[in-house]
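Every protein chain of the complex appears in place save one, which is left out.
Labels run A and B following the written order; every chain starts at residue 1.
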Amino acid sequence: MNRRHLLALSGAAAAAPLGLAGCSQSTQGVVAYTSVDQVFSEPVFQAFERQSGIRVRAVYDTEETKSTGVLNRLIAEAQNPQADVFWSGDPVRPFQLIRRNLVEPYVSPQSTGLPDAFKAADGTWTGFAARARVLLANRKRVSDADMPRSIRDLAAPGWRGQTAMANPLFGTTTMHVGALAAAWGEAAMRSFLTDLKTNGVRISSSNGEVKRLVVAGEVAFGLTDTDDANEALKDGANVAVIYPDQDDFGALVIPTSVVMLRGAKRTEAARALVDYLLSADVERQMAESAAHMPLRPGVPTPANVRPVSDLHAMQVDYAQVSDQIEAQQDWLRRWGGL
Amino acid sequence: MTAAGGKWQGPSVVAGAAAVILIAVVPPLIATFGQVIGAEDVLAPFATAQLWLLFARSLALAGAVTALSLVVGVPLGILFARAHLPLQRLLFAAHLSILFLPPFLPTLGWFHVFGRDGYLGGPLSAAILFSDVGLVLALTNVLLPAVTGLTAIGARGIDASLEEAARVAGGPWRAAAFVVVPTAAPAIALAGVIVFALAFSELGVPMFLRVDVYPELVFSRLGGMDFAPGEAAALALPLVVLAAALLWIEQRLAGGRAVAALGGGGLGVRAPLFAFRPWMLGVGLIAASISLAPIAALLVHGAERGGLLEAGRWIGAAPVNSLLASSLAATFMVMAGAILGVSLARQGVVGVWLDRIAVLAFVLPAAILGVGIAYAWNRPATNWLYASVLVLVVAYVARYSALATRTVAAAVAQTPRSLDDAARTVGAGYFDRLRLQLGMAPQALIGAFALALVFSLRDLETAVLLYPPGGEPLTARIFTLEANGPAGVVSALAALHMLITFMAVGLAWFALRPRASA
Partner (left out) sequence: MIEMRDVTVRLGGKTILDRVSLSVGDEVVALAGPSGCGKTTLLRVLLGLETPVDGEVWIGGQSVSAQGRLLVAPEHRNIAMVFQDLALWPHLTAHGNLAFGLRARRVSKDERERRIATALAWVGLDGKGDKRPGQLSGGERQRVAIARALVLDPHALLLDEPFASLDILLKHEILNLLARLFAERRLPTLCVTHDPRDAAALAKRVIVLERGRIVQEGTLGELAEASATPFVRAFAGVNRTFVPDQSA
């Protein structure tokens, strides 16, 4: 390296920060963090941009264990919030933010069409476009007669070592475990998880990996979400999707939810985005692309999406679920060997 | 010859370089470990045997990966560096390519090959893959090129007369085993440290293969619903001891040895040590294949399931974001590393202590460092940095500066101090002497920049936690799309990532390569 190279490098390295700092946070547009899969959420943001002319600068999430997650990024940034809107893949993550006083209540005009069970009256969070927890079974390994009907089948001795679920410390499985604790009580939930462990259930790092394992025939069936199951079907995998416990306590329904964040720097644009996300059009988009069930009545859905009204849903109070999640963390870590 | 600079020229330059590293590394470390103070009951897990068993298990697994990588990678590096091999550059580049990707992607490729329903798989291969053995093999596959590459750099850098004298006295094999390898020990030791640190802190691959590792314990406090950075930082405390241990071991293996001989012709292109034999080409082809195979499997899987051609729709500005942040970070790392690496090679106090801090930052789980960076820099006064791509630059420098500094140090350590002394006696100033030392080890800058660039480009955990909204780098985009995105898109973007890395490294080599003297 000669002196010219050195000077050129020094100059570039010194000048670049000045230029790049100028490209930093702008007051234009809106900043949205989302834990809804990018493949589904980005087209929604792009549609909003086309409709409103407001640019969306988004932060997306990875599968549960590839990163600390968008929620925890929001918490880590609490001292100087960067995001305006958080679109969560479930309704319990917002409670973590509410608890930490990071949410700005906003009752959107669009929320009036959504059921009360899926929103907070004070506008701290509003749910829409839901997934459900389902069993995904490999048809080559499981005959029609032997298809599982309940999540309890994960612990059935006949399926020892042949089932899978995602790590209950992360993602929607956390919420599912919290919901079971809220519905059954702590003792029954822990007993069930202990049975799962005794039965050799394979713990994956994410719902996507459960899907992968089932599709590949590594396991006979597993517990995952409807959007993962739908992707498997779209890929042409020879799998069956079962909504569990329809004759019993029901399947857990997980609405996505949206919150406005306290300290948002682009309030007007944030409200516009929230209003758009809660619109019937977005529920339709999510139904078509991600097999999410609209919560608003009358939204057209494709044939592969089961209407939520046709589903026996588990009765849960999402606030209680959030409380249970926090209460069970230590036990879950020990259960997972951590 | 320039007149000697003022006596403060050297110290002020070193201080400036040190400042680059300190500013990047120290605030997040303080912010990270500061979380321990005030967090409740953070030391309670240390009373459990389970924690220590998990720690020991992770050490053993990382040790196995390192040992296997060294056993295979050192001879492979000698082969690539000192044998006459047709298609040498192509095979070497292909072999190195797997290092460009986050480890999870090649492992996913192997899953498509050896999973129960894989192209070559069955129950037995699946059982092996999803086991400790599978983890060791998968991580070795990904990290082996670090050993190969650094060994090659070290082997090419040794004094030609040492090698030739050994070759004349004992033949090429003894020369390689007893002279080239020991003399290249600083570079090999560096490779060992890198592989061990990366293998130990890797999270995605063990979780995918369902092998319990210590970093999972740390991650459970940062990635779950219960965000507890204080606990996570406390759990990272043993890693401080680990970093110190790594440094001590490395120094025992490679440090402190004087280079007694002056080299004549050691810097130019010299004849291969080993004449061509057909089996060498076979080894080279195997080395290239084991790197390319999992990527090919990803692409085939992606092509089968569709979406390869959709990659263009999803790519956005991610490649530009990646290149911008990584190139800038690598530039800072090399500029600081060139100065601090020389200081480290000559056992300068500043170089030695900064190296220790930088190695600690490298060994820590990326998520911890990322959270620390957020705490340190996400303030109104520094929002201009945090909310721009500069936060990624800072993050990459914090995490990977040790690589650049140590690569320079390893190369400079092989050049005689007397040459610097000679320059000093004729009145050369600090910059001229610095240029002289770096000129004697031209491969050092290329290697340092390449390593810094490759690792910055492939970074995932820090990038995902910190990238500015709308400014995600390519790795982040690959993994955010991996969640239910078309398999073909993920495969295509992974291949594109490799291609971009190759091009970037190639450009760097072209810019930094030593020119033939007039």
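We adopt the following convention: contacts are C-beta pairs under 8 Å (C-beta built on N, C-alpha and C of every residue); 3 or more make two chains touch, one makes a residue touch a chain.
All of these numbers come straight from a predicted model, not from anything done at the bench.
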Left-out chain, listing which of the shown chains it touches: B
Residue in contact with the excluded chain [from B:Pro11, B:Gly122, B:Pro182 or B:Gly506]: B:Pro182
Identified contact with the non-displayed chain, of B:Gly171, B:Gly282 or B:Gly312: B:Gly171
Hidden partner interface residues of chain B, rising order: 159, 161-162, 164-172, 174, 178-179, 182-183, 185, 257-264, 271
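Just so we're on the same page, only the chains that are shown with their structure count from here on.
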Centroid distance [mean C-alpha coordinates] between chain B and chain A, Å: 33
In the complex with chain A, residue positions of chain B that touch it: 50, 54, 104, 111, 115-118, 126, 130, 203-204, 207-208, 210, 212, 216-217, 219-220, 222-227, 229, 305, 314, 324, 328, 331-332, 334-335, 367, 370-371, 374-375, 378-380, 383-390, 393, 435, 438-439, 442, 445, 460-461, 464-465, 467-472, 476-477, 479-487, 511-512
Residue ranges of chain A in contact with chain B within the complex: 1-3, 5-6, 9-10, 12-13, 16-17, 20-21, 23-25, 31-33, 37-40, 42, 55-69, 71-73, 75-77, 79-80, 82-83, 92-93, 96, 167, 169-170, 174, 202-206, 208-209, 212, 215-218, 227-228, 231, 235-236, 290, 325-326, 329, 333, 336-338
